[in-house]
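Omission of a single protein chain aside, the complex is shown with its protein chains in their original locations.
By written order: A and B. Residues from 1 in each chain.
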Amino acid sequence: MSALAQAAGKPAASLTVAGAPRRVLLRRILRSRSLLIGGSIVLFVVLVAIFAPMLAPFDPDRIGSGRRLAVPGAKFLLGTDEFGRDILSRVIFGARYTLYIGVVAVGIGLVCGVAIGATAAYAGGWFGNLLMRIIDLLYTFPDVLIALGLVAFLGPNLTNAMIAVGISAIPYYARVTYGVVLSERQKPYVDAAQVVGAGHVRVLLRHLLPNVLPPMIVVASLGFSAAVLSAAALSFLGLGAQPPTPEWGLMLSTGRNYITRAPWLVVGPGIAIFVTVMAFNLFGDGLRDLLDPRQRQRTH
Amino acid sequence: MTRFIMRRLLAALVTLLISSFLVCMLIHLIPGDPVAMMMAQNSAPSPEQLAAMRHMLGLDLPLWQQYFHYMGRVLTGDLGRSIFGSEPVLALLMERLPNTFALAFSGLAIAVGLGMPLGFLAAYHKGSWADAALMAFAVAGVSVPNFWLGLMLVLLFSMTLGWLPVAGEDWRSIILPALTLGVTYMAIIARMTRSAMIEVFSEDFIRTARAKGLPESLVMFRHALRPAMISVVTIIGVVFGYLMGGAIVVENVFSWNGLGRLAIQAINYRDYPLIQGFILLFATIIVIMSVLLDIAYAWLDPRISVA
Partner (left out) sequence: MLQASRGSAPNLLAVEDLTVTIGRGVSVATILHAVSFDLKAGETLALVGESGSGKSVTALSIMGLLPQEGHVAGGRIMLGDEELLAKSRSELTQIRGSRISMVFQEPMTSLNPVLTIGRQLTEGLQFHRKVSRATADARAVDLLRLVGLTHPERRLKQYPHQLSGGMRQRVMIAMALACEPDLIIADEPTTALDVSIQAQIINLILDIKERLGAAILLITHDLGVVAEMADRIAVLYAGHVVEIANCLQLFDAPLHPYTEGLLAAVPRLDQLVADTPDRPRLAELAGGMPSPGEHPRGCPFTPRCPIAVPRCAVDMPPLSFVDATHSVACWERAPE
């Protein structure tokens, strides 16, 4: 194995993204099926969210757009719900909530996580160790449990759900950041920058950040899908978005009461969550393979 | 080995102490006066009633003493009383615990029992269409919301096919919730097992085993599986916590009378002592499970067990 890898692997291994000509990079993007499929669906969802008012055939909140619990058909492609609202329009507007929740939750998690992880790695010593011990400890608990606990005490509503989901993901971002910064920190250029007299903040921002960024983009993409999933679960449990918000998890929660009579209530929103989450997962996986194949193990 | 286990037990203890501290402090997240919020359901509690409640919860003490007050109670098995129905929290939780365990462990059995062999096969036939299909399935598995998968399974197996009950006392009522829980985590286990196996397959000692002329079955089952099991145990440790989290949601889909359902009811009624007890119990279960898995890990790996 090693002999073959040595023989054939050497020229290929030196092809890092940074060093690769643009044409090679483009070819690799086009060859990565998961990146392409995931990326296009993500783009689609974003466009749907932006142009929701133009795309939606009905007002998502208007009661009695049609008959109550109307079967999917030509007028209502996904049927209507228990108030006669058009489900398709609600699913389309739901994309806005999902992206909003994802961005806010990932934003909270990423900012806090990167700050904690980078500080711990950069400071090192007992302080960095203690910080990471606490993070490791929190990491052993499922994020749903942490989010649930926070929402239970903060009070159940969409804002608190987003905050809770964001906080519950901090350990994840902190751990990845810690690992990446720690390995970057040991590289000579950091010492060199310090010798030249760059301050700590400057070293962190100017030298470490650009190297830490690519893996963080991957992590954020994968974290986005997790955040969407958690937030939808909280809404499904009645702890997130409150009626009449056209949020996908909440729509499933109310729709299940009619599952015997009108199963279409739980099909559309569910597929919407599923496809969106999968798109971000594929996108993140593809991005990871593209940016740093060695990261595969670390962020699984 | 004993030293390894002692160290792990100590770490577990520290974990539990810190999580109990966090759980104790959760009460201060409640916006406004927590005691007033707790008693809001009673029609206008008197100042005396509020003070009594505050004293019972130890909230009239300085912050650092509150924790000792709380731990003092917890260590004697007193998790407080439910604000509604005023039963002891511990009794309420213990009543539901077996149901949650039944669900979680059958889910884990499905996830491990199917996920590991699938991951192994995918790794062995790396690059084949079966491998590609499994990996696609794995991405789908980690992406599907378990509550929606549950609803879809109900729609298919109970309502359309009429094979399985949605709820009830019948033992078959566990099949759908366990399947819902199992399938999602099976995908993760399959994916992680696959990468663990691929790593082991590329090890020098596998080449040595082949160079000895051992038949492929012996190379796989004696030389590859056991080292891979070591990483799979770690995987199960990670997955178990998440599976317990998933159980909270799945219980609510199937009205399964476990801790998760109790927790949501408690949250809806703002039954704070019960929520605190629930989180503490859940954390304890996860910590105990991780210690057990550490022991299994040490037992599997001679580098630890033969010090």
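The criterion applied here is as follows: a contact is a pair of C-beta atoms (placed from the backbone, for glycine too) under 8 Å apart; a residue touches a chain by one contact, two chains touch by 3 or more.
In this text, all values refer to a predicted model and were calculated from it rather than measured experimentally.
Interface note for the absent chain: among B:31, B:85 or B:302, the touching residue is B:302.
Among B:54, B:194, B:223 or B:261, the one in contact with the hidden chain is B:223. Summarising the interface, chain B meets the missing chain with residues 203-205, 207-216, 218, 222-223, 226-227, 230, 300-303, 306.
Here is the rule we go by: only the chains that are shown with their structure count from here on.
Computed centre separation for the pair chain A/chain B is 22 angstrom, with centres defined by C-alpha atoms.
Chain B contributes residues 14-15, 18-19, 23, 26-27, 29-31, 139-140, 142-148, 151-152, 154-155, 159, 191-192, 195, 202, 204, 207, 241-242, 244-246, 248-249, 252-253, 263-264, 266-268, 272, 275, 279, 282-283, 286-287, 290 to its touches with chain A in the complex. Interface residues of chain A, counted against chain B in their complex, comprise 1, 34, 134, 137, 140-145, 148-156, 225, 229, 232-233, 236-239, 249, 252, 256, 259-260, 263, 266, 269-270, 273-274, 277-278, 281-282, 285, 296-297, 300.
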